[in-house]
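Every protein chain of the complex appears in place save one, which is left out.
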Amino acid sequence: MEFVVISTLNGVIYGLLLFMVSAGLTLIFGMMGVLNFAHASFYMLGAYVAYTLSGLFDFWVGLLVAPLVVAGVGILVERFMLRRVHAFGHAHELLLTFGLALIFEELIKLFYGDFPVNYQMPEALRFAAFTVFDTDYPFYRLFIGVVAVIMFAVLFVLLARTRIGIVVRAAERLPKMAESLGHNIPLVFMGVFGVGAALAGLAGAVAGAYFPTNPNMALELGVIVFVVVVVGGLGSLKGSLVASLMIGLFSSFSIGLDWSLAGLFDLVGLGAWAHSLGGLMTMTVSSISGTIPFLLMLIVLLVRPAGLMGDRN
Amino acid sequence: MRTPLIIAAVLVALAAVPPFLGLGLQNALVNVLIASLFALAFNLLIGQAGLLSFGHAAYFGVGAFATLHLMRIIEDGVIDFPTPLLPLAGAVAGLVVGAIAGFFATMRSGVYFALVTLAIAELFHALAPRWQGLFGGEAGLSSMRMPWGGITFGSTLQVYYLTLGWVAISIWVLWAYTRTPFGRLTLALRDNEQRVRFLGYNAHATKVIVFAVSAMFSGIAGALQATSNEVANYSLFSSHVSAQVVLYTFVGGSIVFFGPLLGAAIFTLFAYLISDLTRSWLLYQGLIFVLVMLYAPAGIGGIVQTHARHWQRLDWSRLAGPYALGGLGGGLVAAAVVFLTESLGVLFDEAYAVARRGAGGGYPPFEAFGIPWDPLSPVTWGVPLALFVVGLVLLLRARRAIAERWDAVRSAPAVPAAGPGPDARTASTQQIAG
Partner (left out) sequence: MRTLAAFALSTAAIAWATPTMAEPLRIGIIESLSGSQTSTGRLYAAAVQYGVDLINANGGFNGEPIEVIEYDNAGGSTGAADKFRQAVADGVHIVFQGASSAVAGQITEDVRRHNIRNPGSEVMFINVGAEAMSLTGEQCHFYHFRYATTAPMRVNALVNAMAAAGELGTRVFSINQNYSWGQDMQAAIEAAAAAGGYEVVEAVLHDVNTIQDFAPFVARINAADPDTVITGNWSNDLLLLMKAASEAGLDVRFGTTFLDQPGNIANAGDTALGHYLANNYVPAAGDPAFAEAYAAAVGHVPVFVEPPTIFAVGALGLALADVDFAGGEIDVTEIAKALEGVTYESPVGPISVRAEDHQTIRPVVVSRVARGTQYPVDDTDLGFEPVSVVAGPDAIYPVQASCEMERPD
């Protein structure tokens, strides 16, 4: 029971964090058709910029300014790089962002070294929110979740209830038409790319103070974020939210599961035979939990490439 | 045509020179050959069929592991198998796994195809360290090449010749493949899949075959590495390996047959020569890749090909000037960037922080390129900055002049026939103009 409650809490919060990063990625894909390999680098950049600013000024300054800095970087990337290679096709855009991801990682290593930096939350936030089953639950975890929820609410209102949102959605559906109606579509693209980068930057600034801030964080999160947007449906915000929570809960719970294929065979009386096979048969879910998101992504891609909530291929 | 002559000369050099090289360089050449074959196999997919795979490490790794298993069986004396044919195991494993993976992957196209291949490679990467029996766990599998037919296969030179033989034959087969009607069909698939289908061909089956063949040659490359290193572990499946082959291929140029080979050879040799000198090698690699993507989308191979095609009509007396100017500008910019990167690398290193503590918090001189520099002196930063600006101006000028003269070349009548397709021509045009 205790494990279930704590794991659920942890899973939901981790899922919300994943959502903060995947929201921007899926927004950009929905609009521009670009799968941005450098998106998780924006997450990493956010954490490092916030770390630097928190050292110079204050944690809160870092938290507020880092997303703006990352948005600026995103806008530059869109305006001066992506737009340039747009004519060569999507594959080239993909490769460009892939190259940028490599450069961001190496630049971070150049300036900050190969080790995790000591990016800490302020002491004022370091307390237990509540206690369940004699376990303190850190307030900062809830804080991460709350930031994500606020972000989702703002994004939703912005897209669904404002004039800007209408233009953005029009640009996503029928860019040519929106352009002939007099809207500046390149500007919209640039803005969306900047906002997407800022969201990832915000996620990095918030989460970096809790999880390790190191040069591998982009690579580690990046692949999982791909899984999220694919499972949720490329271009679907709601889908990303659902998939994020799913993956979050899954990675939190899989740690406690000692099930294996051989265990399944136990149920039908073939356990001894299955155990003797070894290999895949005796691997427990907890020890191969890393593989399951990829399996899930593969299945979704092959069976329903539009994802859970996506409406097109 | 001069091409056969060039190929023959390269082959003769590759066969005749290595005995006179040191062990380290021989070993580096083995790596160059393996990387070249891997890149060419990878390019069969993207260059020919237009399918961008982000998980080719899977087939490279599968080839390596299959070979290791075969080597272990031979070492245990279970069967007698000629050592020179070891890579066959990699070829078979690559083909089989590639056919299965390709069957699923090619059900999708574009970004979705890339994601499927990525997921397959990540699956292998996550599973291999846990699967003791098949992949030897995290330590991997290890074995030893056995002597065969009076040859010991102990020395690096013998391994080199074994690799050279396999790579040369594989490349020839790959090249010949692009000349077959089936190879032409894959090209058509890249340019217009719809039309291929309407012509009555089975597009999916065609793609699966191309995928499997590409995986087979990747498997051979992996097998050659396993034969050379006598070890394979799960790191072969890492995204880093998949990323490297993408880099090689696109910097070399994916639309030209020998482009990827060029990229692989340049990068692997550079890595050998300078990876011990600088810690920022991967940064330079990334920068080169992005610059090529931005300004020369057809890659180095594309540039070479464009020149070769227009060779007869190039007026070098008018082109040499701008080219020299461009080379000078590029050299200045590169020198400035390298200096800044290396200096920053030293200044932000832990060792410098220790030196600062030793100097009572001041900024002691740092050493880069064997010369001490004062970090607070304007000369230290002003000179590279000036070099950068001057270089950039020269480059821009040279680019304008080169674009002008090339326009003149191209506007001349009678464009030579037999290009590798419309895409290639536009891309190489852009690269010169851009």
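Details
Lettered A and B in written order, each chain numbered from 1.
Here, a contact is a pair of C-beta atoms (placed from the backbone, for glycine too) under 8 Å apart; a residue touches a chain by one contact, two chains touch by 3 or more.
Since this is a predicted model, take the numbers as computed values, not measurements.
The chain not displayed here makes contact, within the full complex, with A, B. Although one chain is hidden here, its contacts on chain B can still be listed: residues 19, 22-24, 26-27, 31, 72, 75-77, 129-130, 137-140, 142, 144, 146-147, 152, 154-157, 229-231, 233, 235-236, 275-276, 279, 350, 354.
Interface residues of chain A facing the missing partner chain: 2-3, 6-7, 10, 14, 114-116, 118, 128, 131, 133-138, 141, 211-212, 214-217, 220-221, 251-253, 255-256, 286-287, 289-290.
Note that in this section only the chains that are shown with their structure count from here on.
Averaged C-alpha coordinates give centres for chain A and chain B that are 30 Å from one another.
Interface residues of chain B, counted against chain A in their complex, comprise 46, 50, 52, 104, 107-108, 110-112, 114-116, 118-120, 122-123, 126-127, 130-134, 239, 243, 246-247, 250, 280, 282-283, 285-287, 289-290, 293-294, 297, 341, 344-345, 348-350, 427, 430. Those residues of chain A that touch chain B in the complex are listed here as 33, 35, 81, 84-85, 87-88, 90-92, 94-96, 98-100, 102-103, 106-107, 109-113, 219, 223, 226-227, 230, 234, 278-280, 283, 287-288, 290-291, 294-295, 297-298, 301-302, 305, 313.
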